[in-house]
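Missing here: one protein chain of the complex. Every other protein chain is in place.
Presenting chain A:
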Amino acid sequence: MKQQIILSGLGGQGVLFVSKILGEAALARGLSVLMSETHGMAQRGGNVISHVKVFEREKGKPEGERDAATDPAWHVSPLIRPGHAHVLVALHEEGVKAHGHFLSPNGTLVCNRTPRTGPGDVDATGIARKLGNPVAANLVLLGFAAASGALFCSLDDLRRVLEKLGGPRRDANLAALEAGAEAGGE
């Protein structure tokens, strides 16, 4: 397993969006991903969690000829066990209380929190507000995590994913990522 990441936040903060960006970054690197996410009632403001697992793609038989017995990619569990996450990305500091137990003792914590309590903290919401785009705190935090070297992928990988994604928020998304990266590269 290359990297196991827990993303934690409250419903509506864009946990799902961040996990999708990470997934695309893995795919662009030729890696495989398996992710698990929260849907339904909890998305209405409750604690939301995404499990992201990134691993080397097995070069086995062509896909059409595989079956359950032979394809190792199909034997990966979609969930990360407590104490096994390499990184915890908390979009809200409550995520540390709710999901902190997933982090491995040697893992890295990245948290949207002010005032800062440690090197992994950043005021992502504050930075996003300054950009006039308070809902983009998720991307600020992602940029911060990438620039501080916590992730399997580089800031450049994430930039390319957001560029490819395009859409009306493209520029605002990229600006948020860069602002976070600046805070992370300090």
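The rule is simple: a residue touches a chain if its C-beta (ideal position, glycine included) is under 8 Å from a C-beta of that chain, and two chains touch if they have at least 3 such contacts; residues count from 1.
The rule we apply is simple: contacts and distances are computed from a predicted model.
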Omitted chain, identified by the protein name its UniProt record gives, among "Alkanesulfonate monooxygenase", "Monosaccharide ABC transporter ATP-binding protein (CUT2 family)", "Indolepyruvate oxidoreductase subunit IorA" or "ChrR family anti-sigma-E factor": "Indolepyruvate oxidoreductase subunit IorA"
Touch criterion as defined above, residue of A:Arg44, A:Arg116 or A:Lys164 at the omitted chain: A:Arg44
Selected from A:Val33, A:Ile127 or A:Leu162 as touching the chain missing from the view: A:Val33
Hidden partner chain, residues of chain A it touches: 10-12, 19-20, 23-24, 26-27, 32-47, 57, 63-64, 66-69, 71, 73-83, 94, 97-101, 129, 132, 134-135
